[in-house]
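Apart from one protein chain that is not included, each protein chain of the complex appears where it belongs.
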Amino acid sequence: MDESLMVLTRLLMGLGHLALFLVAAPLLQGFIKTSKAFWQMRQGPSILQPYRDLRKLLNKEELISEHASWMFLLTPRIALVSTLMAALVIPNAWGWAPLSGWGDLFLFGASLGLVRLFSTLSGLEGASTFGGMGSSRELFVGLLTEPALLLGLIVLAFITGTTSLQGMTSGLVTISPIFIPRLLVLIALVMVSIAEMGRIPVDNPDTHLELTMIHEGMLLEYSGTSLALLSFAEQVKQLLLLCLLAQIVWPSGLISASDGLLGLLWALGFAGVKVAVLGFFFATVESFFVKRRLFLLPNYLATSTAAAILALVSLWFIRGQI
Amino acid sequence: MFSKGSRSIRQLLMSLSIGLAVVGLILGTVLTFLGGEWHKTGLHFFTEAGAGISLTWKLDGLTAFFLCILLLGQSFSSLYALGYLQEYEEKKKPLRSFYVSWFLFLGSMFGVLLADDGFTFLLTWEMMSLFSFFLVLYEHEDLQNRKAAYIYLIMTHVGTVFLTAAVLYLYAMSGSFAFEVWAKAAPTLTIIQLNLLFIAFFIGLGTKAGFVPFHIWLPYAHSAAPSPVSSLMSGVMVKVALYLFIRLVWLTLGPGPVWWGWLFLAIGALSALIGILYASVQSDIKKLLAFSTIENVGILGMALGSAFLARSWHNAWAMDLALLAFFWHTLQHMLFKSMLFMGAGNIIQATHTRNLERLGGLLKRMPKTGLGALIGIIGITALPQLGGFWGELLLFQSLWVNTSQLLNGWSKVVLPLFIGLLALVGGLSIATFVKWFGISFLGQARSLVAEKAKEAHPVQVITPLIMSGLAVLSVLWPAGTLALINLPLLVMRDGETLGIGSVIGKPIHMTSVYLMIFSLLLLTVVILSKRKARRVTPTWNCGSPLTPSMQYSATGLTKPIRILFAKVLGSHRQVDRNFEGTPYSLHSLNYEGEIKAVFEDIFYRPLIRGLLWVATQIRKLQEGNIHLYLGYLLITMIVVLILAR
Amino acid sequence: MVGISENMLNLFLFVLLTSGLIIVYSTRVKKALNWWTLQTIVVSILILVQGVYSREWEVLVVGVLLLIGKAGIIPILLRRVLRESKTEWVGEIYLKRTSSLVVAGALTLLAYDVTKPLVTLSQPGFRFGLVVGLALIFYGLLLMMIRKVAIVQVLGLLLIDNGIFIAGFFLTKGMPLLVEMGSMFDILIGIVITVILSKQMLENYHSLNVDHMRSLKG
Partner (left out) sequence: MFIGVAMIAAVGMLLSTKYNYLRLLNSVALLLLTVSGGWTIRQTLSQGSYTYGSGLLYWDALSALLLSVIIMIAVYVILFSFGYMEAEIRENRFPKERLRWYYFWIWIFIATMLLVVSTPNLGIIWVGIEGTTLATTLLVGFYRNKQAVEAAWKYVILCTVGISFALLGTMLLFAAASPLLGQSLSALDWRMLPKVASQLDPTLFRLGALFAVVGYGAKVGFAPMHAWLPDAHSQAPSPVSALLSAVLLNCALYAILRWYSLARLTTLGPDLIGTILMCFGFLSLALMAGFILMQKDIKRLLAYSSVEHMGILALGFGLGTRETIWGASLHLVLHGLTKANLFVIIGNLVQKTGTRHMSRIHGVFKLWPYTGIIMILGLLSITGTPPFGTFRSELSILSGLFKTGHPILGFLTLLFLTVIFAGFLYHFLQMLYGQPNESQQPGEGISTLILAIPLLVVLFLGLFIPQSLNQTLNQVVQVILGGV
């Protein structure tokens, strides 16, 4: 009886967790856009614009390329769902993840990988040059980011002694924010997430110039619902990455449900602020840097990988285990 | 068209093969559930071979697991062959030799798995190589295939030289061929002897398994063979070699020094990286798969290495994880790689080309084949929620545990790097299979043959789907899979007896949960996003009409990889443009790009050249001059007289 | 050698050895053949004397057979072939006559050296007999190696045979009759066959020059 209750509560909490991410994702997107507008000294769109875009797209008629097959329609759904699967292992404002268990940091990376697989495949669906180009570049970036991301997370896992993201977050609380390996990991992960989010200097999210675009290239054929789902998935992913970073930067303020509603709200607000700050930071980066050439990316991501490895080495040095 | 007789023969024989496999599976299951100590101690039986030698066989948990793999592979490949062979009949190509070698090949694989002494092992092992060689040779009209078969047999034979040497050495040391006796004798050997034996086994078995740098035969052979055979070779035969690593090294030579584990890990990583790199730049659908086999063998090798390390560091948890990863991945890879080879087989029969550049848009024409292939690539790229992913997760975890349990030492830095490398391999494999699937199935047909492609014989499309069903089942019911994996673990774990359940945390048991949640979410999303208004339009191409040649080519898709790893691949390109007078109008452009087979150039060509040189020198001895011959005689006489004084 | 005085024996041996050397040295086939015949006769005389003295009819028979068979039939056969093929010179190859003589000397020393452990054996002059035998064997081989006319190679063969015979004779007073007859018979047949062969050679190559036959290689 009571364990079925347990299950039920767990399920509800999980749904809430998802809902939170779903709701917050476009907001973050809007916030980043506005902060970019701020740096560009212009009157940006309202912070709620992403919601409107999504609604508009959802209601639009959908155009499908004549060369496309059923995969074309499958991709956006898979992309969104897989991103949500990733969301299920990301600790939320309260440092709680519904599906946490050891090794789920690999699950996080792999889910994003699944998204990549499908989106690159459907990039080829349209039989157009742009799609193929997008896919090709995306694959390239992807295979470079994956090691960096994984190594960074692994080092955190070593610091905290667990491979579950939730455990890591709670473990990091007790560790000083200026613990050197941690800082190095931070650098690594920040660089990685820039690549993952498809932002300058890796990719330019708001251009459709064939020379520059990577991610948009694959989406070129999409419209209506599917496009909505895809961009929504993109936004969720962005939020996930920021959450991850946020919990690493300063995972304090995880106030468990025991502190009552106020506590919960406070934690939520705190997390929100952290994410917002990070978002602003990325906006800043994006406004102050330029996009690099594709073949300069290896060096860029190599840097982040190196940072991760350095973090590893330094960790063992500090612990005096080498 | 073709004779009724041959058809009925085909159906008879192949269903016989399937039947045997199914019966075997059922028997195995019954035996397993009857329980008893047999999977720990083993069931012994033997056949008399005269002259005091008798072939001894043993069935224990380890063997049982691999037998299960073999039987699955056999049943599915036979089912597939049932459809696939029809084409040969239509071409009036006699199938006698195929059937004979088919059954003998399967039989000898059983033999290798069951063999319990060195003599039996060598006998069956050689026969396995031999009959697989005949199968590879089946399409001998093509010179390339003959070359492939030749390289294959020679390579395995060289491998066998090392095996034979090791076996005979152990025989000389222990005075018996039986594995048990060896296991008893092993501790008495000096460390140098052990190391030598290990190296011999490593080279011998590694050649068969396809470890870099002994892998060169594998891409040729696996792509030259008919698809059912390729799926057997990639799915099962390679695993047999790995089985022997466990049987002969893990169980017989014992723990051994730490560097064995490191060697496995390093060679495994090398194979994985090289394999997937070469796969990513292939344009031949079967070669690509073959190279990816090398990659997966590498991953399995890494798992084995991690297990060896954990064993020598007495780290039970990491060892269990690694072994679990090993067996899990063995099973999954068998399923997925066979599926992919079958998909490739369908494509080849439909289009009669293996060149990606001439395919495209097949998903519309062969949807069922496409579905199977899609599931296949999700599995083989180790992405959630299929089994492939969980295997790698376990491997990651075991490496991680290994590292964190270590007290100190540089290993703590090196081991995690392997995790990073594995991640890189994962990324590359995604790229590879996006290329494989995307170029062949998606977009526009790049040639007339692809245009005309028809869906294959129903059996050939059903088989992969059944296999994918099995793959899903293995994830949906992890308890069953784990029970299967528990069999070999019982044999391999020395000492402690806690079941896997206790050491393994929950994720691996929750695979089903993950899968269900995933499919639920997918369902909801699909339902929610039901849209009525859809319109099919031409692809937007800046207003100009879209031609197939405008799509990204297979070569183009992975070009960044080719450029990034140019050093490793030894890839180079040559473009010569021909301008008509003015530099503004390009008259013609000729592009040549090639990938060097670096290892052949570094290792094998010089070796062979040297050998032939020596041979020509020797031949000079016999140059037709009788006086010279008499001279040999005299000199021999004198030398003997002088030396033997 | 009871029955023959020490010096007598040494004289015999000397004749045998020198005849061998002369065969190696000679440039005309016929001359070499003659010298070989002489050598054979000497050998058979040696045996006959021995036989007469020790009254062993076996030995006598062997001696007579030797005289008839080897010294009689074989030279005739070979001469006929020579006449047909009109070969006169032994074709020198690799070694000229003088240098071949030097090599022959070296081989003699080798034979001497090889038989060193046998000094202890009974009977006077025994060892020298063995040495001469071995030396003749080596001469034969040498001859076959450095002359290209087929008949000369046959001569070499015969020389070897003589050598063996002498060696055997000095080692033991001849082998058992059966074996002796057998070997003798073999030699005879052998020569007949080589003669047939050299006839065929003539048909095919129009000369007895062995050096033409180099088509089978590798």
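A, B and C are the chain letters, set down in written order, and residue numbers restart from 1 in every chain.
The rule is short, and it goes like this: a residue touches a chain if its C-beta (ideal position, glycine included) is under 8 Å from a C-beta of that chain, and two chains touch if they have at least 3 such contacts.
This structure is a prediction, so every number in the text was calculated from the model and none was measured.
Touch, as defined at the top, links the missing chain to these shown chains in the whole complex: B, C. Although one chain is not displayed, subunit B still touches it through residues 48-53, 119, 122-123, 126-127, 130, 137, 140, 143, 146, 149-150, 153-154, 157-158, 161, 164-165, 168-169, 171-172, 611-612, 614-619, 621-622, 626, 628-630, 632-633, 636-637, 640-641, 644.
Subunit C residues in contact with the hidden partner, per the touch definition given at the top, are 114-115, 117-118, 120-121, 133, 137, 140-141, 144, 150, 153, 157, 160-161, 164, 167-168, 171-173, 175-176, 178-179, 182-183, 185-186, 189-190, 193-194, 196-197, 200-201, 203-205, 210, 213, 215-216, 218.
Going forward, only the chains that are shown with their structure count from here on.
If you draw each protein chain as a dot and join the dots that touch, you get a simple line with two loose ends.
Centre-to-centre separation of subunit B and subunit C, using mean CA positions: 70 Å. The mean-CA centres of subunit A and subunit C are about 102 angstrom from one another, to the nearest whole unit.
Between the CA-based centres of subunit A and subunit B the separation comes to 35 Å, rounded to the whole angstrom. Those residues of subunit A that touch subunit B in the shared complex are 58, 61-67, 69-71, 76-78, 80-82, 84-85, 88, 99, 101-104, 106-107, 109-111, 113-114, 116-117, 120-129, 131-133, 135-137, 139-140, 142-147, 149-151, 154-155, 157-158, 161, 163, 220-221, 224-226, 229, 294-295, 298, 305, 308-309, 312-313, 316, 320-322. Looking at the complex, you find that subunit C touches subunit B at residues 93-94, 110, 114, 117, 138, 141-142, 144-146, 148, 153, 210-211, 213-218. Across the interface of their complex, subunit A is touched by residues 360-361, 363-364, 367, 370, 374, 377-378, 381-385, 389, 392-394, 396-397, 400, 403-404, 406-410, 412-413, 416-417, 419-421, 423-424, 426-428, 430-431, 433-434, 437-439, 441-444, 505-507, 510, 513-514, 517-518, 521-522, 525-526, 529, 531, 533-541, 546, 548, 550-552, 556-561, 563-564 of subunit B.
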